[in-house]
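All protein chains but one are shown in place.
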Amino acid sequence: MFSLESITNSIQNWLYNTFQPWFALTLECVIVIALVTGLFAVLGLVLVLMERKVAAHIQIRLGPNRVGPGGMFQTVADTLKLLMKEGLTPDLADKFLFNLAPFIVMIVAMLLLAPIAFAKGFQVWDINIGVLYVSAISSLSVIGILMAGWASNNKYSLLGAMRSGAQIVSYELSAGLSVLTIVILTGSLQLSDIIASQENGWWLFKGHIPVIISFVIFLIAVTAETNRAPFDLAEAESELTAGFHTEYSGMQFALFFFGRIYQHIYCVCHRRHFIFRRMDAIAYWALGRI
Amino acid sequence: MGAISLIALIIAAVLFSAGGILLGKILVKKSYNPQKGQAYECGIPTQTSPWQQFHVGYYLFALLFLIFDVELVFMYPWAVVVKKTGMVALFEILVFIFILFMGFLYAHKKGALKWS
Amino acid sequence: MANEEIKEYISSIQPTATFDETGEWLNILTEPSSWKSFAKELRHSKFDFDYLFCLTCIDWKTHLTMVYHLSSTTYRNTIVVKANLDRASPEIETVSDIWRTAEFHEREVFELFGVVFINHPDLRKLILTDDFEGYPLRKDFEDPINMIKL
Partner (left out) sequence: MYSQTEIIKDTSDTEGELVINVGPQHPATHGVLHLVITLDGETIKKIEPHLGYIHRSIEKMCESLSYRQFIYVTSRMDYLSSHINNLGCAHNVEKSMQIEVPQRAKVIRVLMSELTRIASHELWLGAMAMDLGAFTPFFYAFREREMITEIMEDTCGARLTMNYIVPGGLMYDLHPDFQQKVKAFVKQFKHKVTEYEDLVTNNVIFQNRMKGVGVLSKEDAISYGCTGPVGRGSGVHCDIRKIFPYEVYDTVEFDEVLETAGDSFARYMVRVREMNQSIRIIEQLIDNIPEGDFQAKTKAVLKPPKGEFYTRVETARGEFGVYIVSEGGTTPYRIKFRSPGFSNLSALEHMAKGSKIGDLMATMGTLDLVIPDIDR
């Protein structure tokens, strides 16, 4: 397994040897914040472009190809455009909840990052109940969506939010149960253990039939939980215009958008935890969205 | 890092979101008119408030979901130790699931899953 | 010829009706007051006129004429039923409960010609705004701004 343990350890040792413990911890936090924010910014931009390119190839068109070489900076341009847009709040909306909702979605997306093992020793928090933590936090994002839908004072938003809630209710259980298979096989809830147990081959290819079944269920349930097509009932472009984020504009909309994508990334990372072992999960993610 | 990392992550999220929104607020020249403040409803003024009571069926589903979600949480620790404990654990969880399944059947028979 | 049969049948149930066979199809002129019962008879007759494919009105400046094109999907007989209405207060019974397509067509005729359909379930303006005045398809309708005249 690819290991960054020596690097992280040496940084930590250096920090704690040079500074006071509290200051070292603060510095550590700052480093984490910087890394995580950087990761989000880069991933969001790259993955959106990847998705658009692949979708364009499927739909016999070129996709973004004007901004930068091969359209590489299209997402940057889109983000800048959204930055320049006015963030509107409807007059009759619940202003506090309306503005709070994007934060919640983002916080959930960030928190989900904590137990992801990017490489050995390169993990924000190797929590020993990782699986439980993930399923607990990931259900929280629906609160942000419900909040957004309810606070918008818009019927499309409301219906979209309610659908999103119903979707979570419908698929959360199956997702949770399918993960159970891997927990039984590994005998641990710690994500790093799960990955370590797949050092010499993925569970998926070791001939356990329940794993294959649970993989399929997990794939479907997680797609549903992240509201991607064909489970995009909460947004349902053609019925509810844009579902729960109909009223959002400008940067708040961008946050919803990114929040959703990060959640996605993370579902894939978890697929990787549970089923896969390597970083090809990202490419897999791009395929999974179409 | 320990649990402190969660606080760091929350701070990161808030900074990320607030930074974006603030930057937008600074860059954008604001304008307002009453039409702009209206909720979007295909260009027609909204009729009837969207803040209404919801169908009670919705809550029944949510309640059922809650029961089974809690059941799931019980099963996680079981899943960790099932390999070591062996057949006894399997039998016990089957009993547990059987009881819950009976409850589910009861709910089904009572029509809790019917939307009416 | 089927037309003769239909004529015979109609004369038996609607003695006041007059016929006109100069056009492509058999034209029947009936009284507006007896139209509803006549329509019911036609729908359930052995000729089975189940398909009302065109419903419109013509403004003859002196009076209005309702035109119903009826056909049968099994026998393919087509008849045209007409009823002359008073131009000042045009009123006729609705047939939207016999042929449901009439509901929308009658609403259209109501707002464009001003014909009132008695017992129509939902006789409101469909196309024009609620405060629109006048009946655009009548010959004396003038709109100096929007109308094209050659």
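Letters A, B and C mark the chains as written, and numbering starts fresh at 1 in each.
As a working rule, a contact is a pair of C-beta atoms (placed from the backbone, for glycine too) under 8 Å apart; a residue touches a chain by one contact, two chains touch by 3 or more.
Computed from a prediction, not measured in an experiment: that's the story for all the values here.
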Can you list the shown chains that the hidden chain touches?
A, B, C
Taking the entire complex into account, which one of A:Ile58, A:Leu80, A:Ala136 or A:Val216 touches the absent chain?
A:Ile58
Which subunit A residues touch the hidden chain?
55, 58-61, 91-92, 155-156, 158-159, 163, 229-230, 232-233, 236-241
Had the left-out chain been drawn, it would touch subunit C at residues 22-25, 50-54, 56, 58-59, 67, 69, 73, 76, 80, 99-101, 103-105, 108, 112, 126-129, 136-137, 141, 147-150
Residues in subunit B touching the chain absent from view:
34-35, 38-39, 41-50, 52-55, 57-58, 115
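Keep in mind that, in the parts below, only the chains that are shown with their structure count from here on.
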Whole-Å gap separating subunit B and subunit C, where each centre is the average of the chain's CA atoms:
58
Where the CA atoms of subunit A average out and where those of subunit B average out, how many Å apart are those spots?
15
Gap in Å, rounded to a whole number, between the CA centres of subunit C and subunit A:
63
For subunit C, residue numbers touching 2 or more other chains are none
Two-or-more-chain contact residues of subunit B, please, as numbers and ranges.
none
If we count contacts the way the header does, which residues on subunit B are in touch with subunit A in the complex?
1-18, 20-21, 23-25, 27-31, 34, 36-42, 46, 49-51, 54, 58, 61-62, 65, 68-69, 72-73, 75-76, 79-84
Within their complex, subunit A touches subunit B through residues 25, 28-29, 32-33, 36-37, 40, 82-88, 90-93, 102-103, 106-107, 109-111, 113-114, 124-125, 129, 131-132, 135, 150, 152-158, 162, 165-166, 169, 172-173, 176-177, 180, 183-184, 187-189, 241, 246-247, 250-252, 254-255
